[in-house]
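Note that one protein chain of the assembly has been removed; the remaining protein chains are unaltered in position.
The letters A and B name the chains in turn, as written, and every chain counts its residues from 1.
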Amino acid sequence: MTSYSVFILDASSRQPIEAELLDTIGERQLLDWQFHWRRTLEAYLRRLADKGVTRQSLDWPQSCHWDWRAKVDEVRGMLGHTGYSVICREVTQGMMRLDLASRMGRLDRQVGKPVVYVDYLEIAPWNWSEPYADPPLYRGIGQVLIRTAIQRSFDEGFQGRIGLHSLPQAVTFYENCGFTNLGTNPSEYRGLLPYFEITTDQARTFL
Amino acid sequence: MRIAMGKKTMTLNLTEVEMSALEALCAKKDLSKTGLMRQALRLYQMIDTRTERGGKLYFEDDQTKEKSEIMML
Partner (left out) sequence: MTYSITADWALARAALDETSTPGAGPLSARPHVPDEAFWLRGEETRLAFARFVNMARRQRGWSIEKLADDADIEVGELMSIEQDAHHEPELRSIWRLSEVFDVSQARLMELAGLASPKDTHAIEEAVRYAARSTAITVLTPEEQAAFDGLVSVLRDKAK
């Protein structure tokens, strides 16, 4: 396991804070998820319910059913998958699972060429910018994780190409990052998640 | 052919036809020979692990939506 020095931002002061990037999702991360993330999430969902927000509503957080332990167990021992996590002040702030083998590009110039695909990416609930949520504690975690995926893509020989299916509420984030939105596909994830991909040039710009 | 895999080096004996196929794939996928073989290994392991757990691997015809199974023993 390797750890790298990165920076995220304190949301209120907007000042950079030192954080750690790990090239794994370890037991400590899963415990943080199980206890800290879930507890904050439950309080937030309770607040939504009190406000009359239902599961069908657009404000309903879309990753709330994820079981990270299962997602890690699924790919344990597989060469084709890997994970990264961001830690700050001893607490896991974000996690990401990657597919290094089975996904190919869809953008014109890179159809059929391997991409690093982001299976799952989630940041801790106390960092969300969502309706009725408390103001986020930290920002910039998504940027760190995406940059990591791009970096990994270069390391794999995929020239920085990455692909992912965006949660509906994250669409603006990826567009801001300069990714190409290829839209939704009815036969994929029930047509709910738009697919984003970047080219080598877009990757270099982001880095 | 020699392939360096991290700290391990391996020699592969391929026929000319196999070598051509490998080189063609490398060109198409824009990968080195090592990169391509690495992908092949990862995919093979992925498929093996999932079919072991009870999954099935299919090709689905785009037009007819018919599925044809790929047998993995």
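The definition used in the following text is that a residue touches a chain if its C-beta (ideal position, glycine included) is under 8 Å from a C-beta of that chain, and two chains touch if they have at least 3 such contacts.
Given the structure is predicted, the values throughout are model-derived calculations rather than measurements.
The missing chain, though absent from the view, touches A when the full complex is examined. Summarising the interface, chain A meets the missing chain with residues 4-9, 14, 16, 21, 23, 42, 45-46, 49-50, 55, 62-67, 94, 96-97, 118-123, 127-130, 139-148, 151, 154-155, 164-167, 169-173, 176-177, 189, 192-193, 207.
Note that in this section only the chains that are shown with their structure count from here on.
Chain centres here are Cα averages; for chain A and chain B they lie 28 Å apart. By the touch criterion given at the top, residues 77-81, 100-102, 112-114, 156-157, 159 of chain A touch chain B in their complex. Listing the residues of chain B that touch chain A in their complex gives 28-32, 35, 38-39, 41-43, 45-46, 49.
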